[in-house]
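Next up is a structure, given as structure tokens.
Note that one protein chain is taken out, while the other chains of the complex remain in position.
Per-chain numbering from 1; labels A and B assigned in written order.
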Amino acid sequence: MPVLEIHDLVTNYVTPQGNVDAVSRISFTVEEGQTFGLAGESGCGKTTAAMSIMGLLPSNGRVMGGQIILDGEDLLKKDEKELRKIRWKKMSIVFQGAMNALNPVLNVGEQISEVILEKEEITRNDAMDRVRELFDLVEIEPSRIVDYPHEFSGGMRQRVMIAMALACHPKLVIADEPITALDVIVQNQILDLMKDLQGKLNLSQILITHDLSVIAETCDKVGIMYAGKLVEYAEAGPVFKTPLHPYTSALIGAYPSIVGEKKTLNFIPGSPPNLINPPTGCRFHPRCPYAKDVCSREEPGYVEEEPGHYAACHFVTELRDRLRLEDRR
Amino acid sequence: MAQESLTKGSLRRERFSTSVRRFRGFWALYRQSRIGMFGLFLVLSFVAVALAAPWVAPYDPRALVGKPFERPGEDHVLGTDQVGRDIYSQLIWGSRVSLMVGLFASAFSVAIGTAIGLVSGYLRGPIDTVMMRITDLFITLPNIPLMLILAAIIGRSVWNIILVIAVTGWTGTARMVRAQTLSIKERPYVEAARSVGARDSQIMFRHILPNIIPLIFANAIVGIVNAILAESGLSFLGLGDPTKPSWGLILRHANEVGAMATGRLWFIIPPGICIMLIAIGFAFSSYSLDQILNPRLRERRG
Partner (left out) sequence: MGFKEYVGKRTLHGVVTIFLAVTLNFILFRIMPGDPTRAVSGDPRVDTATRLALIAKFGLDRPLFEQYFIYLYNLLRGELGISFVQIGRPVIDIILGRKMVNTIILMGSSMFIAFILGIVVGVFAAWRRGTRIDISFIVISLATYSMPVFWFGMLLLLFFSYYINIFPIAGTITPGLVHPNFLAYAKDYLHHLMAPMITLGVSFFGGYFLFMRDTILDVFTEDYMLTARAKGLSDRKILFKHAMRNALLPMVSLMGVHVTFLISGATMTETVFSWDGLGRLIYDSVRNNDYPVLQGIFLFMAVLVVVASILSDVVNAFLDPRIKEAVD
């Protein structure tokens, strides 16, 4: 059974200017022991999706429909009290920029052990022991559990966040831009750590990022989001080797290869649409080089061009070879 | 638009019209706040009364125009005090003292505080240290003892009150301005200005100060509330000018003759209500101002 199933999730934000259609009917599955990558530009809805799963939307955010089935239970049918019990025990999250995600006036051992003590019947000493083990796991000196967040560097703080996320052995860990706020060398270290943990603990993860190279390195399955929609969904290999959606292809193309020949950077002209009044039909059509009439009228459904490889475009079959060629250009 | 020459004059005009536009936008926002508008209404009412005092007050506030302790009646709307002066007239004239002290004391205190905070925060080093020690000293000065020392030396007058309140009240502004200066100093455009060769005074006044002005203004309004309350307190203690009618002075008389023990409501309640209303007027206005100007408060609405 998959750890997480999302079906037709719709999330809106209510603002004075109107309703923001932030997540518009997305569906995906995360199997046990799998890392699912959710990729896309800033503002495409990936964080909103994560917050919807955790139930941490701000006061003006509302899940309007769909199902979020974690370990067999639909989270959207649960009230706040039940959700609170599930949080951290079954699913946890590593936030971006642990700079401020840790409370400055409590030491890190306290912050991690408090959630263990809250969720399990365990003595304080045993909880602290587990914190020490967790620190060991993320390669921090266990004696540092009495230190305060400001005494750690950025990378170390992120390790602390990871340790904290694993504290109650959750079924699902969501990592929202876990390394974006770090400098490059540290990014690599944390990435290696995450891959290591993934292997050791057989973690089920959702990795959210705009950085495709990270996804390529760590994820089993990928979902590409654009303007609140999931436009491509497949295993990692196929997505990168044979992208089927123009947006995916453009996104990949925007990353220069270090071994390839020198070429001018491809970028996607225009900017992401306003989600209060999203474009009609396919939301990508204003920026798509292959757009035709139908694209502005009808929203494309998912086409399973290859087994397990879906893309939401009217011209998947027609474009598949061209996209591959463009990428190699 | 493209070929307009950037003369000093045209720049100044553009800056002016931008300020006007910004003010209009600000006013539109302010008008939405019921609290703010109510506060403004109160303030303006008192200002009107103060300005029109000679024509609105039925009697000369210092003249003995009735029997002592007369209850409110036809001749005297709010009765008379312990020697026979009309209370209602004293209230009307008292608004002048309150407003004058409030506005001037706050203005001076904000001016001093801003100057010290700006210089201290910008120049840092030994100047900063010295000024901070001086600020610490002034924080410890309670206004009452200082006022009575001054009263003993120079005598009792409204200007002394203004002086004392200003001298004991600038420290809050100084600290805030210094903190703001320290943070704004690090911003890229200040560094850019410096690298272009701008003089220190230019940077302070053209770049840093305009950014602080909204907060200073909000501070000033709060300062008015504090100054008015301080003035009433000082007058109550007998440190004010006994010849000028002030609300605190009326209450002093009431206290001295034990009006509480004899149930003379009209002596006690109206002056306090006046102080309260004018303070509320300014406090409400400042509350609205703060809501609009403080970016963190805006962020919270999410």
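Methods note: contacts are C-beta pairs under 8 Å (C-beta built on N, C-alpha and C of every residue); 3 or more make two chains touch, one makes a residue touch a chain.
Predicted model, so just to flag it, every value in this text is computed and none were measured.
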Of the listed residues B:Val20, B:Leu137 or B:Ala179, which contacts the missing chain in the full complex? B:Leu137
Decide which residue listed in B:Met176, B:Leu229 or B:Leu249 touches the omitted chain of the complex. B:Leu229
Where B:Ala53, B:Leu163, B:Ala254 or B:Ile292 are the choices, the one touching the absent chain is B:Ala254
Looking at the whole complex, which of A:Glu114, A:Asp220 or A:Glu235 touches the chain that is not displayed? A:Glu114
Touch with the omitted chain, as defined above, among A:Trp88, A:Phe135 or A:Tyr247: A:Trp88
Where the unshown chain meets chain B, residue by residue: 133-134, 136-137, 139-146, 148-149, 151-153, 168, 172, 225, 229-230, 232-233, 236-239, 248, 251, 254-255, 259-263, 265, 268-269, 271-272, 275-277, 279-280, 283-284, 287, 296, 299-300
Where the unshown chain meets chain A, residue by residue: 54, 56, 83-89, 92-93, 95, 97, 99-107, 114-115, 118-119, 148, 150-151
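FYI, only the chains that are shown with their structure count from here on.
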Report the inter-chain centroid distance for chain A and chain B in whole angstrom, where each centroid is the mean of the CA atoms. 53
